[in-house]
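All protein chains but one are shown at their positions in the complex.
Per-chain residue numbering starts at 1, and chain names A, B, C, D, E, F, G, H and I are given in the order in which the chains are listed.
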Amino acid sequence: MLVQLTYASRVSRTLSSDDIKNILSSSQKNNKADGVTGALCLSNGIFLQILEGDRQKVNKAYHKILADARHKDPAILDYREVISRKFSEWSMGLITRSDDNRQLFLKYSSSSDFDPYSMSGETLRGFFSEVVDNVRWLRKSPD
Amino acid sequence: MLVQLTYASRVSRTLSSDDIKNILSSSQKNNKADGVTGALCLSNGIFLQILEGDRQKVNKAYHKILADARHKDPAILDYREVISRKFSEWSMGLITRSDDNRQLFLKYSSSSDFDPYSMSGETLRGFFSEVVDNVRWLRKSPD
Amino acid sequence: MLVQLTYASRVSRTLSSDDIKNILSSSQKNNKADGVTGALCLSNGIFLQILEGDRQKVNKAYHKILADARHKDPAILDYREVISRKFSEWSMGLITRSDDNRQLFLKYSSSSDFDPYSMSGETLRGFFSEVVDNVRWLRKSPD
Amino acid sequence: MLVQLTYASRVSRTLSSDDIKNILSSSQKNNKADGVTGALCLSNGIFLQILEGDRQKVNKAYHKILADARHKDPAILDYREVISRKFSEWSMGLITRSDDNRQLFLKYSSSSDFDPYSMSGETLRGFFSEVVDNVRWLRKSPD
Amino acid sequence: MLVQLTYASRVSRTLSSDDIKNILSSSQKNNKADGVTGALCLSNGIFLQILEGDRQKVNKAYHKILADARHKDPAILDYREVISRKFSEWSMGLITRSDDNRQLFLKYSSSSDFDPYSMSGETLRGFFSEVVDNVRWLRKSPD
Amino acid sequence: MLVQLTYASRVSRTLSSDDIKNILSSSQKNNKADGVTGALCLSNGIFLQILEGDRQKVNKAYHKILADARHKDPAILDYREVISRKFSEWSMGLITRSDDNRQLFLKYSSSSDFDPYSMSGETLRGFFSEVVDNVRWLRKSPD
Amino acid sequence: MLVQLTYASRVSRTLSSDDIKNILSSSQKNNKADGVTGALCLSNGIFLQILEGDRQKVNKAYHKILADARHKDPAILDYREVISRKFSEWSMGLITRSDDNRQLFLKYSSSSDFDPYSMSGETLRGFFSEVVDNVRWLRKSPD
Amino acid sequence: MLVQLTYASRVSRTLSSDDIKNILSSSQKNNKADGVTGALCLSNGIFLQILEGDRQKVNKAYHKILADARHKDPAILDYREVISRKFSEWSMGLITRSDDNRQLFLKYSSSSDFDPYSMSGETLRGFFSEVVDNVRWLRKSPD
Amino acid sequence: MLVQLTYASRVSRTLSSDDIKNILSSSQKNNKADGVTGALCLSNGIFLQILEGDRQKVNKAYHKILADARHKDPAILDYREVISRKFSEWSMGLITRSDDNRQLFLKYSSSSDFDPYSMSGETLRGFFSEVVDNVRWLRKSPD
Partner (left out) sequence: MLVQLTYASRVSRTLSSDDIKNILSSSQKNNKADGVTGALCLSNGIFLQILEGDRQKVNKAYHKILADARHKDPAILDYREVISRKFSEWSMGLITRSDDNRQLFLKYSSSSDFDPYSMSGETLRGFFSEVVDNVRWLRKSPD
């Protein structure tokens, strides 16, 4: 069963670009092995991650990520069974709120600061769809 | 929760172009701070405004605008929860009924004079959709 | 409330091209004043007219047209509340069955002679949609 | 083709109960002959009538009724093709706003006075459905 | 493939009750053998028959009935593939317009005389559904 | 045009039962005159009110209520055009969170304390539907 | 009322190209006069014909064609009321299974031989839609 | 994943009541162990069986049954993923065409003889739904 | 925002009835305080729990429960935003697979052993709906 799980969390301390590089490189290694794909946004001190793959594997990944001391206040925001993946090209892509996509973030946020905690599941799906459809040029970390 | 609120009001006295400039500049300043976006039409002595953003922020803006002596006879014409914004590029755009868009106004009005007070919510949504889709060249006040 | 009313009638006597010119010129003058738009087909001795605008104004126009001695056997064939107008560019356009659009008339008629009296509301809406979408070049009387 | 046409009009002068009796008796005689059925509401000096039957017969009835000097300001409010009649038991039933059905009128009116001129087609259909379903005991004039 | 075919025809001459009895008895014998079920209405000199069963068998029955000199002016009015039969209990039931069901006929007819030639497929289906649901007591010829 | 507007506000100071009685009696007098109907909930120091009637009248009522010093922090939570009223029997009914309906409040609230500010439009409509359908015995103030 | 009727039949004997020419020329003459349009497929010794036009005229044509000795085993396969015609450009077009459209026939047939007797109404509609949309170059007999 | 598979087959030789008893007793034993439920119809020398349970288990059962010499000409007629079982009370119920349910069989068959090979998936689902809903008294072999 | 989260886990060791009592009593105390409601099934050594309430509170509860050493192998199986609660009467009800509800468990399981890990979100929702609708008598722990 293919599922998508989306959660948000807060950075527990200021993260260096090495921290991020480190998160991405383990993600890409582990996720590839488990057939997990997805995207990770970081903006405003908040992580927003979508994980997709086999239900059991996504659960395993999520429950492992929960234990990571680099973030806190985890909250599942959306979860669904899907027919196919949206991010089959990314074992874990990073999206940051650059000048280029400031308006994309605003379009789906209720505040001008990026605040996924207040976004509904449907809004989150709209956001990630537009990320996938329009913003391929944002890709920092294609496989 | 993202919402859109649309209301109409009548100018309470003849407004100079400075009045309008003043309304727009406070709007843009305040709305940007609160993550509120939208558009303001002025035609036939009637304001038609759509405000979108966080439910609480849109309510705050609307209830503050109500107190402005430059208009009267406010009437909420439409209100909905939405997945995303239509006007994420405009902290408050101004649309006036120029020769260029006379027919756009007529298409959604029941009279040849612009009369939003008689328009249904669905007609108003149709009107603003066409404003956003087709009439980007009308923009007077992009951010 | 925006509505569309469609009716058919028969010419009560042979009409000269001056009669038609006269009907169109009063229509365009009056309809513009009342924010009424639409189209008038004449073929096979039968009028088919669609009127759109404010419910009260469309009713006023229809009830006035009823009294015109130049036609008889009026029959309302379709009536609906709409979100927007289809003919916002025409205060009253004339469409006649020229060689160019013979097949358009046949596509929606059950007989080879144009007979709107036998057409359902849905067929009439299909007919007028195709008139608006495809046959703009037919326009004899744009505003 | 079976259709339903609903219109409102205003009494042109105070009507006696003989006037009403007279309208109902001609209606019932003529409508039975033409296979027309329906209901007539009288409240607040306003008539609201629904006529159903063959498209041609309903048009004939409506265009004849228009000429009646006992009312004025006619306005077609709703019209549709239908699969079956709602009032097959009534060649013309009279419904007045008695104490018993005061709330039924209010439920579908926007004002506390009965004002069909402001009612949408959908509201009118809701009103007549509830008349047929719940208020059979109101019948004054069954066939 | 299960289908339903509905057609109307006119009696070609006055039919005696023996004619009817004869039509029904051959129908019941033949239809039972072929797994054809349905109902036959006779009113106002017009037959309205619904035949249901295997597509090939219904076609065979219809094309055979066409040759019967007791009726003329056949017209197919409705035809559909169905999931199940409506008349599985009747190899051919007779329904006549008695006093008891006068209003049922009127509810689906556009005129007060029974005229299936003017009824749409959807109206005919509504009519036969109500026959099956409400009027089982009308049955003259259950198997 | 019939509309429903739902808003919440907070009591600005502790209200006596006379305050409440007073609000209800002016509401009932004014609303009856304007054809406005609805319900007012008071629980946990929060008002939740639904107003229904003509769009203009509901706007007038809401904008007047805004000025009342007995409450603060107004927030429009839902607004829609409707076919008919839900509360045609109540010019303003009071619903308080008694022991009897504690679970009804919980069913639609996200917290155990009644907090309409966090309820979506759809949840609010579910809540008021159940109030109307099941809890007629709660009525404190029928007309 | 506009309808479409589709039936199949088998050639009763080998037909010469003169037979076909003859069928097409009477069809085109008669159908044009009656406002009937459509298409005729001939493949594998089986005719598949779609007739569209006024319900009465299509019935007349079909019942006349039934009597033609050049074919046998007629079977109505589909019949529907439609909003508009699909073949308004063809009073009767001929489509044969040439090399060019072999795959079009296979796409909608259950066997590799063309066998319309086994096709459902929906499959037949799919087949004729694709004929009209994609295969205009197949036209042998445009008007 | 819960699925339902329906197939038909023909008895390969005359079966004694002991054969049937034997089929049912192995079915009930094996199916209970594998969490497979369903029903088996026998009429007119044809088996029609619905098997429901885990996708893998239903496949295993079907592929084993295929090898049974007591039947031949197997044909899968319907297969779907389902939310829940219809026959959770029957590890394998037997339904035969008794006098009592003759009409139930006819209602869903195109011929008067029971012929599941000609039934569509939707017709089969209709048949089994009515078996479950209405014919619980037919049960020969409840667990 | 009201949400429902459903997860499964396995008992990490044999649990005594005191363990269960203890889990239920803390659940009921904590959940009541946080406005969380739901149900807990225990069968076949597997827990299946549905938690409903405010998104943030449900997340808090779930992330706390994850840390409990009495179970392992947690897997989120379903999660949705809802209009209202299903279990507003239960701060945490216990449902065990007794003889009485054996068939209810089978109806939604693909195996005869209760195995929620293989159930889809839709099947789980079907299961809990039937628990709420039909099995109120199962309640062990109403508030």
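What we mean here is this: contacts are C-beta pairs under 8 Å (C-beta built on N, C-alpha and C of every residue); 3 or more make two chains touch, one makes a residue touch a chain.
All values derive from a computational prediction rather than experimental measurement.
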item: For the chain not depicted, the shown chains it touches; value: A, G, H
item: Candidates A:6, A:37, A:109 or A:123 - the one touching the absent chain; value: A:37
item: Touch criterion as defined above, residue of A:19, A:68 or A:89 at the omitted chain; value: A:89
item: Subunit A, residues in touch with the chain not shown (by the definition above); value: 1-2, 32-35, 37, 53-55, 57, 83-85, 88-89
item: Interface with the unshown chain - residue positions in subunit G; value: 103, 106-113, 118, 120, 122-123, 126-127
item: Sites on subunit H contacted by the missing partner chain, in the whole complex; value: 1, 5, 55-56, 59, 62-63, 66, 74-81, 117, 120-121
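Criterion: only the chains that are shown with their structure count from here on.
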item: Those chains which touch subunit G and also touch subunit E; value: none
item: Centroid spacing, where centroids are CA-atom means, of subunit B and subunit I in whole angstrom; value: 48
item: Chain centre separation (subunit G, subunit H; CA means) in Å; value: 41
item: Rounded Å distance between subunit E and subunit I, as computed from the means of their C-alpha atoms; value: 56
item: Where subunit A touches two or more other chains at once, by residue number; value: 120
item: Pairwise touch network: line, ring, star, complete, or other; value: other
